[in-house]
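A single protein chain has been omitted; all remaining protein chains appear in their positions.
Per-chain residue numbering starts at 1, and chain names A, B and C are given in the order in which the chains are listed.
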Amino acid sequence: MNFSFLQELFSSITQRDALLRRRGDGPPLEHTQVIDACRKLLESDGEASSIALAGQALDGYSCLDEDEKTRFFQCLTEQFSADPEAVDGAYECYRDSRGNVDLQRLFEACEPQRQELLRRLNLTAGGTYELVRMREDLLPRLKAFPALEALDADFSHLFASWFNRGFLVLKRIDWNTPAAVLEKIIRYEAVHEICDWNDLRRRLDARDRRCFAFFHPAIGDEPLIFVEVALTRGMPERIQPILDANHEAIEAEDADSAAFFGISNCQVGLRGISFGNFLIKQVVKELKSELPRLKNFVTLSPVPGFRAWLDAERQDQRGRLDDDTRALLAELDQDDWLEDSERSKALGEVIKPLAAHYLTKERNARNLPLNTVARFHLGNGAELHRINWLGDTSRRGLSQFGSLMVNYLYVLDDIEGNHERYTTEGKVACSSQVRDQRRRARKHLKGDPVT
Amino acid sequence: MNFSFLQELFSSITQRDALLRRRGDGPPLEHTQVIDACRKLLESDGEASSIALAGQALDGYSCLDEDEKTRFFQCLTEQFSADPEAVDGAYECYRDSRGNVDLQRLFEACEPQRQELLRRLNLTAGGTYELVRMREDLLPRLKAFPALEALDADFSHLFASWFNRGFLVLKRIDWNTPAAVLEKIIRYEAVHEICDWNDLRRRLDARDRRCFAFFHPAIGDEPLIFVEVALTRGMPERIQPILDANHEAIEAEDADSAAFFGISNCQVGLRGISFGNFLIKQVVKELKSELPRLKNFVTLSPVPGFRAWLDAERQDQRGRLDDDTRALLAELDQDDWLEDSERSKALGEVIKPLAAHYLTKERNARNLPLNTVARFHLGNGAELHRINWLGDTSRRGLSQFGSLMVNYLYVLDDIEGNHERYTTEGKVACSSQVRDQRRRARKHLKGDPVT
Amino acid sequence: MNFSFLQELFSSITQRDALLRRRGDGPPLEHTQVIDACRKLLESDGEASSIALAGQALDGYSCLDEDEKTRFFQCLTEQFSADPEAVDGAYECYRDSRGNVDLQRLFEACEPQRQELLRRLNLTAGGTYELVRMREDLLPRLKAFPALEALDADFSHLFASWFNRGFLVLKRIDWNTPAAVLEKIIRYEAVHEICDWNDLRRRLDARDRRCFAFFHPAIGDEPLIFVEVALTRGMPERIQPILDANHEAIEAEDADSAAFFGISNCQVGLRGISFGNFLIKQVVKELKSELPRLKNFVTLSPVPGFRAWLDAERQDQRGRLDDDTRALLAELDQDDWLEDSERSKALGEVIKPLAAHYLTKERNARNLPLNTVARFHLGNGAELHRINWLGDTSRRGLSQFGSLMVNYLYVLDDIEGNHERYTTEGKVACSSQVRDQRRRARKHLKGDPVT
Partner (left out) sequence: MNFSFLQELFSSITQRDALLRRRGDGPPLEHTQVIDACRKLLESDGEASSIALAGQALDGYSCLDEDEKTRFFQCLTEQFSADPEAVDGAYECYRDSRGNVDLQRLFEACEPQRQELLRRLNLTAGGTYELVRMREDLLPRLKAFPALEALDADFSHLFASWFNRGFLVLKRIDWNTPAAVLEKIIRYEAVHEICDWNDLRRRLDARDRRCFAFFHPAIGDEPLIFVEVALTRGMPERIQPILDANHEAIEAEDADSAAFFGISNCQVGLRGISFGNFLIKQVVKELKSELPRLKNFVTLSPVPGFRAWLDAERQDQRGRLDDDTRALLAELDQDDWLEDSERSKALGEVIKPLAAHYLTKERNARNLPLNTVARFHLGNGAELHRINWLGDTSRRGLSQFGSLMVNYLYVLDDIEGNHERYTTEGKVACSSQVRDQRRRARKHLKGDPVT
């Protein structure tokens, strides 16, 4: 539509301004004052004055200090639950009738008042974003105050509904994007830090780079998640040439591969609400339509935790690494192996198979891969395609990923099947190369019988 | 933000196109096929292929004929409920612990599967609007199939969350609005029919007219509700001069009153999700900021049902109207009283008090006014300000409203108090003039002792 | 492309409002008052108060009656010319030096003051459009007052510069276009009248219709020229099926031809400033990029003046038509030939050749085709491709075009060559079919020796 932009411009500006002016500006409050405001909001009939009451409650919240916030959350959890007698009554009816109408009443009786409260807080302009920020405050408290999990469940329940894929908008981010948004891209980039605006420009605006983000209309210019893409000839093995300030751009039309080299969630307060999967698939669609010659849609992904796993194995004398392998890996403790291509190559020949093992065989309690990045892409239906030695030779790459970068390959026709086998049988889709490497890993591992 | 418009343009076009192409195009289907598609969608893990599955299910639904739709709704209601054993188990835990976590689990166990199904159907582009249309199909079936109320409750629950005020966008509608939107304004106008585009232009685009609508970003160019406003000098008594094709526009800056003369809900499928209250209040805000000289914010509202009520009273010999009054009102059955100003005036002197009585004293079972329009504005905190005889002399105005139009007055400072007294005590805020009229009504009514 | 309306929305609102309020609102003025305002504007230094002075002069102009406008134009022509002594002096310098700098001075000395005046009138908001309207007032006076040609030359000179192709913006017009623009499309359609908004929607918004217009940023939502396109399978012969309210739309992707069936200039005041050629070529580009399968870009054009030419020939006993032909054509004076397919066919067999002759051989003083539409498309490099008997059977089609519609074909690779041969040699590019018809015409024409 032609005009919607105008309104959104207006509303996002005002909302954000209101927000900035509000947060922290007032005098310090006690949590009981905010709890009172919440109660008043719940007691209103949800219409006449609710917007104003919601604004007051959120204003109040923003003036709480850290301790008072904790107490506020505790009160919410304890005092805004459901009425046990109502639940009992509704249950009895349901037990007798087993009818749909009684089920509905039971459902309503069970819904904690907190959910209605959150819905009403959402009435005010900018409320959605403030609730996301409120959950951002809540999450780190869950460990120390496990009772707050109930409150977190309410947030999760509502956010899953509000941030439904159907409400998200995909947008390309480039040098024509307002600075207010770009600045957030710099701030939220989680994978490979963006140093400054020049670095950002290289990442977004070169002919062979793309960046896409999901936005939510009520949250305005705050991205929810974004992905950075490099258009390349051939699937890239290494991240440094991609990040290189002096990289020579190719024409987008000449690329055959799109490499997703950074996916960053922006809103801590939306943890657990999954967008990444939808984002990747829609970006694949957008890119295919812009550049029909693209053939490979692949990631260039880190292997967080691999080096820690490897070091633990190395230190565990009764562990699974055999002694020769352990001896060879001692090289890693030397500073200079990276400069010596021969030693480096020898190390790679051992580590790649071990990584293939780590990524596919090391599992958590739910029989899913230990590695979170692997879990994400395999769960999306990607294939573990290639393990790249010296893929990331930055300090962080060496110390955390053992220099490895992994290509996960998204083959549109296989996604469904891969996903199915992964979720039902726990089967990890691998290229033949990775399968070979995994097989070769056995000779480095004690007690992994060759089958 | 600068660019959001681009995306929305794109998405709204594609979505709407997709929609149009889909609806009804396929071969007729049986409801079991769509039920199967729904089941498949629910069994997916909500990510990998859900968007496609949701699209298939909605496509399928659009190919059902009326009978199959009924059966589809019945299957949804019966087969996608909650698992009684899971509910029992969760209840037992809750009964024992009375804890928040167990309450949460019970809440989840009680949630009918239908709700998750609706959330997943919403994943696909344009899904939100198709769900609204699905409920539009459902509502007229509730009478014949009361069991479907449970399904309707699920729609209501989700729509109340999705169409939260915080997600709506207010937009001015004028002659610069895309034709695709304006055409819907013509179609949805419920109060005073818009004949054609010329009539529309007069309503929207004259210097002394305004029109505002609420939109929802995921529904694109479909308005949810809109209001038409006339800027006037003095509060208007009569609708015909406002609708008159030859009315002479005044400068907006010269107006002291903004008269809301038409509020139309556009989406049947959103019945019960209330926007009107929020709309009026935000429009008052917009107008005040555009035109600081405006002093009165008032409606010019119809009195649907008044004539029917009056006629029933007239015919009921044992009713409350005294005989003199009944005799006088017999004039109404003559065709020509309207032309005779004396007779007309005499009639008005009787009817206005009776209307004051009707609007304030005739109540429904919940002790709220019988008249729906009165209920809406009084519930919003407005005052019943003036009853205008000959306010609407159109055929419809005469036959349904007894020619009356009513001004409900929104005084910002009083809204809160009026609303409070109305909801708690059932007290109707009236101007002294209306109070006088109500008092005068007693002499026409038997058995209404003068107190 | 739609989104560019935003800027214009803004500017057009302010400008147009200003305009509307101004035009005609003031008391009647005399031309001398406006001339004084113009003189004051010219005497200002072009900066400090020029915007206000320009506004006053244009306001004043809008309050002149028709006679005073004539006098105003005459004063402008006579009193705002160049200074003869300055011209003489500058010419003498130039004659002596033949230098570039002296040429420049002479050029400046020759420039009528009117041009600087028009540039300054353009300073005010909305001024550009008001000057276009002023020339619209001027043009019809040229015949009676040929001295005003000098003033018209000034307008032409400036407009050619201001409305340079580089400043125009192409936009697609569809149902998402603001009503304020669409209403102008209805008004300006010159070829096949648009009856109402429903008709408009069919023309623009069907899947197999397109409409594009040129806009100028300073003129806002006033289109300069627009073209209507039908996407068809095969080149269309007849206009009625295209305009038919019940025509069944095809999928755009299935079309192999784009038929330009209406090109309308919107601004009389821009007569002689040519856009049509640029418009057609850019629209061909846009369509090729949207729909790569399109093969034929062709017009379906009327033949204005053909019937008048034919009737004149018929009536001229000493004219070129031989007697048999004249006898046969007498059928045309019967009302019922159209219903009789045999007679109609026989007529077509005579008239098509005569039309081929008319379109290619009947020339004006500059040796270009008499027919203006032919001149336009042939001058653009199109080929005269096909003459369609019964192409337009509307009353107007019959009475003015002899029911003919013509396809002019734009073959991108031939445009340059066709254009070249047309402009240098006067050669008309024809399909072999048209060449045959032209040859066959000879047997109907006296004294056209068979060569």
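One rule holds for everything that comes next: a residue touches a chain if its C-beta (ideal position, glycine included) is under 8 Å from a C-beta of that chain, and two chains touch if they have at least 3 such contacts.
Computed from a predicted model, the values in this text were never measured in an experiment.
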Sole contact to the chain not displayed, among C:Arg207, C:Arg271, C:Arg314 or C:His419: C:His419
Chain not shown: contacting residue from C:Gln56, C:Asn122 or C:Asn388: C:Asn122
Touching residue (missing chain; options C:Glu30, C:Glu111 or C:Glu331): C:Glu111
Missing-partner contacts on subunit A, residue numbers: 5-6, 9, 13, 175-180, 182-183, 196-197, 201, 221
For subunit C, the residues touching the chain missing from this view: 1, 3-4, 6-8, 10-11, 45, 47-49, 51, 77-78, 81-82, 84, 87-88, 91, 94-95, 98, 100-101, 103-104, 106-107, 110-112, 119, 122-125, 127-128, 147, 149-150, 153-154, 158, 160-162, 164-167, 169, 217-218, 274, 277-278, 281, 379-381, 415-416, 419, 423
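One rule holds for everything that comes next: only the chains that are shown with their structure count from here on.
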Label of the chain whose CA centroid is most distant from the centroid of subunit B: C
Separation of subunit A from subunit B, taking each centre as the mean of its C-alpha atoms, in whole Å: 40
Mean-CA-position distance for subunit C and subunit B (Å): 50
Interface hub residues of subunit B, defined as touching at least two other chains: 5-6, 9, 176-178, 180, 221
